[in-house]
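In this view, the complex is presented without one of its protein chains, the others remaining in place.
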Amino acid sequence: MQAQLWTILGLPLMAFVVIVFFTRRSKDLSSFVAIGAMFGSMLLAYATFIQVAGGARAVSEFEWLRLFPAGASEAAGESGTALRLGIQADPLTALMLVVVTTVSFLVQVYSRGYMVEHGHKDPGFSRFFAYLSLFTFSMLGLVLANNLLFLFISWELVGLSSYLLIGFWYQKPEAWIAAKKAFITTRIGDIGFLIGLLILWNVGGSLQFTDLFEQADLRSGALFNASLLGQPVLFWACLGLFAGAVGKSGQFPLHVWLPDAMEGPTPVSALIHAATMVAAGVYLVARTFPLFEAVPQALSVVAFIGGFTAIFAGTMGLVNNDMKRVMAFSTVSQLGYMMLALGAGSIAAAMFHLFTHAFFKALLFLSAGSVIHATETNDVREMGGLRRKMPITFATMLIGSLSLAGFPLLSGFWSKDEILVAASENANVVLFAFAMLTVFLTAFYTFRMFFLTFAGAYRGHHHPHESPPVMTVPLILLAIPAAAVGLWGSPWMGFGFQRFLEGDRFREPVGSTPVMLTSVVLGLAGIGLAYAMYGMRQPAINPRTVGARSGGLYTLLLNRWYVDELYMWILDKLAIGTGAVLAAFDRQVLDGAINALAELWRGLGSGLRGLQSGRVQNYGLYLFGGVAAIAFALLVAQGGMAR
Amino acid sequence: MNASQFLVPGLQHFLVFGSLLFSLGIYGALSRRNAIAILLSIELMLNGVNILMVAFSRYITTTQELAGQVFAMFIISVAAAEAAVGLAIVIAVYRQRRTLQVDQLDLLKG
Amino acid sequence: MTGLGTSDPLTTVVGSIVFWIAAISGIVAAFMMVFQIRNMVRQALALTVVLGGIAGMYAIMGADFLAVVQLVVYIGAIIVLMIFAIFMTPGQVDNPGQSSAAQRAGAGVVAVLVFAASYFAITSQRWDVRGAALDISTIGPIGGLLFTRYLLPFEIVSALLTVALVGAIVIARED
Partner (left out) sequence: MRPSPTITLPAVTPDDLANGLLLLLPVLVVVVTATIALILDLAPPEWVSRRFLQWVSAFGLVVAIVYVAALAPLAQRSPRAFGGFLALDSFALFFEFLFLVAALLVILSANTFADRQESAEGEFYVIALFSTAGLMLMAQAAELISIYVSLELSSLGLAFLAASNKRDRLADQGRKSTEAGMKYLLLSAMSSAILLYGMALMYGISGATTLADIARAFSRDSTPAVILSMAMIIAGFGFKIAAAPFQLWTPDVYQGAPTPATAFFSVASKAAGFAVVLRVLNEALPGLTVEWTGVFGVLAFITMTVGNLVALVQTNIKRLMAYSSITHVGYLLVGIATASPFANSGILYYLLAYTFTNMAAFIVITIMARYVPDDSISGYVGLAKRAPILALGLTAALLSLAGIPPFVGFFAKLYLFLAAIERGNLGLQFLVVWAVIMSALSLYYYGRVIHAMWMREVEPAVAATQTEPLRTAFSQWVALAASLVGVLFTGLAAAPLLAAAQTAANTLTP
């Protein structure tokens, strides 16, 4: 099994190397190399999954190097500390392997169709597949790692390859600006990650998960006992790790990069902004969960950030007309859900939602890609009426949207329900209310987009037609798990998913029916409202006139529609208004702050640059001045000590 | 210390003299505009150091009595080499720019 | 404080007189060199005065060989080289003033600070002073030391002189 794991990891890397050095010139060959390697990895991942489900576990590691030998320090001991690198397979890893390889495989097949424009393959066709392979390799390394160091290395490689993928169409300035923004914003989180890693290393003495968990489990190790600023040092380490997760998973306040990252090719969005890279943050917290568990304060932070992000991003999704951006907001919001679940102490719920979300969100993105490919625009105002023109895409999109909205019996329904139950049991009541409200918002904006795309008459200028089979077949293949994979974690199948992940620790949830019903009602209400506003040929509520009409007041008792009107009014003026305000806050204040910070640094740089006058005597002045400064500083310090 | 003691030079006389030359050299090196003048000022600094070396060699208790003098000799030979290369570069600069004013030699800055 | 040549009154008196002449003329010449003289040739001559005074000091400190080296190498070679360079850069002989006032002020402050620090350090230190002067001719011992104890730096300096030779020729060569 160990060889098998290394092969899963090695195949995409091999594909990358082969494409860069050998098959670069042949576009078809390059794509076949990438897809073939991915297919192999996927089959092996399934095999691993089955073995792990059967109870098998594997660790393969080697001593990478020995730090601080020759017994010069008490902390490191006589023989120094060994730094080990390795990979492992356990349920969490096996699950992620399946998700990553499946989505990656389907995305690569789909890309063979998507990266063709008017019968011409994109000039960077081979490069694209090389990047995809590199990305998948990094992501697989991330989920296979059995220690934080290897995880961090892969983590950074993921960041790097996503930078290349987002900026793939570098001819567009928006694309490379977005790529840079994504890279640098996530790096801000990575500072936290690295600091957390250094703390764990310094106090915990190891970066192996197993070693660290032993200490945290006991709630007695040095990590827990040493304190900094009144908190156990473990708390700060967890906060650091979580900062990394916040960056990668686009949580507030580092979410700003994700919507912009939609400038990349749509298959990229499906792969990295739906199923894999953004899930890495959730995976990181889940992977190091025993550490978080030992310090409840850290879990509260996770829960709060997650819950807030869920509703925050949801409201922003209400007002956007860019198809992919709406989905990006939705992704941020759903990731917030997962964080909330983690904060509420349920890895199973978080990972379950990650699992289902990966499939239905990838499906949504790929379907959106199909639409965008046909209409050559992202703007929903220039779509409409595509139901007849693109029946397959319509069907797959419908399945994805229903799943996202939590329509009963579809995948999203089961996993979202798990999160809501977990939140109702363990989380702050405000956060639970947020989560519930988000259900409504999610359903509304998803279907607003859906109806604007498919219902009514076509408003664009192209002649859209259904995409080729190389794109629709992956859609259909993805639609199946997007619809049905959630059943695995349903009570009907005895919570198979949760049992798989948690093993003996799993307990069946109780008293979840009211929560479930409420969420279903909220979801249906959202869909209904969207239908009323955007789906009907003659809208029951015309969104354009809502604003104007809401000014003319009807009396409370006039008719029962008034409730709806009020609801509309509230929605339009309050929810959409709030959304706009939040979006503006995001754009003005957060972006502004980041830009101002950048400007500040650059300003300081320009100022210091003035020292560099180009005059040699000026430099001499600093030379001798430095001597005098050092001498006097030391003399003064000396005098202070003597007295 | 009385006047006669002050008049008879001892270790500290030489040290203070050397330091004074060193500091004057610093001032010259940082304030004269001509590159050759800067080189001259640097020679002044090096001579200040040499005075220190020889004075220590003469006055302090040590098993390596002549180390200071030997050091000074090495400093003199290195100074000669440095002056040779320095003047060569200065002349090359002059040929290209027709000036030796160091504050005008600022193509490289920022 | 152990003065100069305490054992021999004549040496003391002559030595003291030489010291004060050398010191005062040296300081004055150095002062004029950095503060006043504009003409480069005269600057070089002022430096020569300083260097000559220093040679005298070496002599009264019993470093007879070094005194000769100072005269031969410094005055005989380095200063001559400098004067050559000055003659080869016409138009720059009369130094057109000094750097900006700010630069000069900074230079003054820094120089004074360095001097203050060294003065403080030198006078506050209790030097481990030995009684008698080493009253020997130093030529023989220095020559011997260069080929025994100081063989390594001696060899390194030979490489250094090669580099200087090659470097100076290549850089100064006309294009």
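The chains carry the letters A, B and C, assigned in the order they are written, with residues numbered from 1 in each.
The rule is simple: contacts are C-beta pairs under 8 Å (C-beta built on N, C-alpha and C of every residue); 3 or more make two chains touch, one makes a residue touch a chain.
What you see is a predicted model; the values in this text were computed from it and never measured.
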Partner chains on view for the chain not depicted: A, B, C
Candidate in contact with the missing chain, chosen from A:F16, A:F152 or A:F235: A:F152
Candidate in contact with the missing chain, chosen from A:Q171, A:T513 or A:Q538: A:Q171
Full-complex contact with the absent chain, from A:K180, A:R387 or A:R459: A:K180
Touch residues of chain C, complete complex, unshown partner: 117-118, 120-122, 124-128, 134-137, 141, 144-145, 148-153, 156-157, 159-160, 162-164, 166-167, 170-171, 175
In chain A, positions touching the absent partner: 64-70, 72-73, 75-76, 149, 152-153, 156-157, 160, 164, 167, 170-171, 175-176, 179-180, 183-184, 187-188, 190-191, 194-195, 198, 201-202, 598, 601-602, 604-606, 608-609, 611-612, 614, 616, 618-620, 622-627, 629-631, 633-635, 637-638
Footprint left on chain B by the chain that the document does not show: 15, 22, 25, 29, 35, 38-39, 42, 45-46, 48-49, 52-53, 56, 60-68, 70-71, 74-75, 78, 81-82, 85-86, 89-90, 92-93, 96-97, 102, 105, 107-110
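Keep in mind that, in the parts below, only the chains that are shown with their structure count from here on.
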Mean-CA-position distance for chain B and chain A (Å): 65
Intercentroid distance (Cα basis), chain C paired with chain B, Å: 6
Centre-to-centre distance between chain C and chain A (centres being mean Cα positions), rounded to whole Å: 70
Chain A residues counted as touching two or more neighbouring chains: 615, 617, 621, 624
Per-residue multi-chain contacts in chain C, two or more chains: 99, 103, 106-107, 110-111, 114
Touching residues on chain A, where the partner in the complex is chain B: 609, 612-617, 620-621, 624
Residue numbers on chain A that touch chain C, as the complex places them: 615, 617-618, 621, 624-625, 627-628, 631-632, 635
Chain A partner contacts - residues on chain B that touch it in the complex: 26, 29-31, 38, 102-103, 105-110
